[in-house]
Each structure stands twice: as structure tokens, then as C-alpha cells.
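Take this structure first; my questions come after.
The chains shown are only part of the set, and none of them has been moved.
Per-chain numbering from 1; labels A, B and C assigned in written order.
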Amino acid sequence: MRSVLYLVRKPPGPLANEMIDMMLVSGVFEQPARVLFLDDGVRQLAGGQDASLVDRKDTAKAMNALPAYDVDELFAHAGSLAERAIDPDDMAVKARIVEDDEVAALLRAADVVVTD
Amino acid sequence: MRITLLIQGAPYASDAPRSALRFARAAVRSGHRIHRAFFYNDGVYIANAFATPPRDETDVAAQWVDFARSHDVDLTVCVAASLRRGIVDDGEAEQYELGGANLRDGFEIVGLGQMVEGMLEGDRTVTFGA
Amino acid sequence: MSLVHLVGRESGLDACLRHVGPDDAVLLFADGVYAASRARTTTATVLAIEDDANARGVRVESPVVAVGYDRFVDLVVSHDASVTWT
């Protein structure tokens, strides 16, 4: 079955939540699916977010529903986190921290790469 | 090859629908098949039948419909993304008592499963982002 | 496994160049062609859609290669997957 990598490069918000809906459906279809947070995408993982303050649905909370749909391989780019001073030990979503070479490998391991 | 397209940008704020159409035309010219075009996020705005561009502007929505009819392409918009943005078919218009429908002829409202199926069935999937 | 990187916005070039492999290609299209002059200094193979460049008054100079949408299709077909950077 064709595997998909969701490459998340945008900050949280309504559009990010729509991409999570697509990831959930990949899970329902039992499609092998991984999620890689890169560049501003790692902002979706930052701890201490309270989206209700701006009348938004919580992106990190929606991300945390993914493992229940068997989308449980989440990766966050170390360099992107560091550039944005996001503490890997205080992330709202559990993701494995990966270096540049692993990013390259993840991009090449998927049959399809979908970007947000 | 069978190619699936994911188009996420709105008709004016983004080049995505135009670039994707030019890609699709070239793919067909080269003997490939566009299996499905799936419009998502603000990309669904293309399916609003009430859109009436001035005569001196090209109508990318109409061009997509023409292309899809000639080359048997599924033109699909996501139901959830469309509903929250106000693109609805007759069934939804009735269900939500909206007093009218505005889905453009040639487009079909489908679930996200159709996009995932498109990825699984296509030999290639290309994203045209906002 | 090789990738074609589809750069649809100027800022997409820098983002993608960090992750380009030796067998990859980079294609500039739409507003991505604004990165054409900066793309000349990379060692990666970079192409740019000629109509998109001419529409914007952008000159495509060697080693960046000006191509048509037919080549866009070829690149997608001849690489294992595409990654869009917008």
C-alpha cells in the first residue's frame, strides 16, 4: 500500500486543523502515514498554547488524536525547533526529534509527500 | 501514469488552480491521465457557481470544468472544507435550510476518503499549495 | 529514491535546498521563479518554468534551465515522488 508523508510547514490555525483531518482519514484507510514537522510547522508542537483565547480550535489537541487512528509516527526537525527556541522537552505533542539526515531519509521513504 | 492532484489555494489569492491546470493539460498531452483533482482548504472556493469574473479576466473554474469534461477527470471538492466556506449542493442546501445551492456544474462534493483513495490509486500525487 | 522539489514561492527555495539530495531536481514555478537568480549558486539541478518567468519579467540564466510544463510533467514522472515548497 502506498505510504504517505505529511510534511507540515505552516503554523497552527484553521488550515492546520484541516490538514490533521486528512491525516486522520489516512489512518481510517489504514494507509501507512507519517507526519514530519519542519520550519514553521514545529510551531504546532509548542507547549503552552491556549487556542481558546483567540476562538480557535486547538491544533495540538487535534494532533494528539492521531495515534488513536494509527498515525503514530510523528517527527519534529531539531533545527527548526532550535531556531524558534521551542523546548523539545516541553512540547504539546509527542514527536521524535530528527536531525537533517533523517529528514532527508523520511522524505525519500514515502511514496507520496503531501504538504500543507 | 495516473496522476492525482491536490490543490489548496484560492482562485485569486493563489496561483495554485492555474498552475495545476497547466500541469494537467501538459500531463494529458504527454499521454498521462489525471485521475482526480481534489480541491481542499481555500482551494474549494473555485467550485462556487455564482462566481462571475469580468469578461476581460480568464475564468479558471470554467477552464477546469472544460478540461475535466474533455479528459474524464474527477473534479472533487472536500465536503467539510466546502460546507464551512459556503459551497453547497442541493442536498446540503435542504439539510441546512440554506435557501439555495451554489456548487458549480462539473464539480462533485466528496469526503476526504476520496483524496486518500486518490493517493492510493494514483502513480503520482502532486500538491499545489496556497 | 529521488525527489523533485516543486518551489512555488520565492521563500520555498531556501527551505528546500537544505534537504535536496544528489539525484533530486528542483523546479521553480509560479512565484517560485523569483528565486531564479539566487538559485544559480547552488550545486543542485535547478529548472524554471519559462512562461512563469517571462510573465514576471524574470530572466532565467545558466545553470538554471528554462523549461515548459511538459518538462514539469516529465520531472514528476521520472522521480519517485514530488515535494511542494510554497
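FYI, a residue touches a chain if its C-beta (ideal position, glycine included) is under 8 Å from a C-beta of that chain, and two chains touch if they have at least 3 such contacts.
Computed from a predicted structure; not experimentally measured.
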| item | value |
| --- | --- |
| Full complex expressed as chain labels with copy numbers, beyond the one copy shown | A x2, B x2, C x2 |
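Here, only the chains that are shown with their structure count from here on.
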| item | value |
| --- | --- |
| Pair sharing more residue contacts (C-beta pairs) when A-C is set against A-B | A-B |
| Between chain B and chain A, distance of the C-alpha-averaged centres to the nearest whole Å | 25 |
| In chain C, residues with contacts to at least two other chains | 81-82, 84, 86 |
| Multi-partner residues of chain B (each touching 2 or more other chains) | 124-125, 127, 129-130 |
| In the complex, chain A residues that touch chain B | 1-2, 4, 15, 18-19, 21-22, 25-26, 28-29, 31, 112-116 |
| Contact footprint of chain A on chain C as seen in their complex | 1-3, 15, 18-19, 21, 80-86 |
| Sites on chain B touched by chain A in the complex | 6, 8, 40-42, 80-81, 111-113, 115-117, 119-120, 124-125, 127, 129-130 |
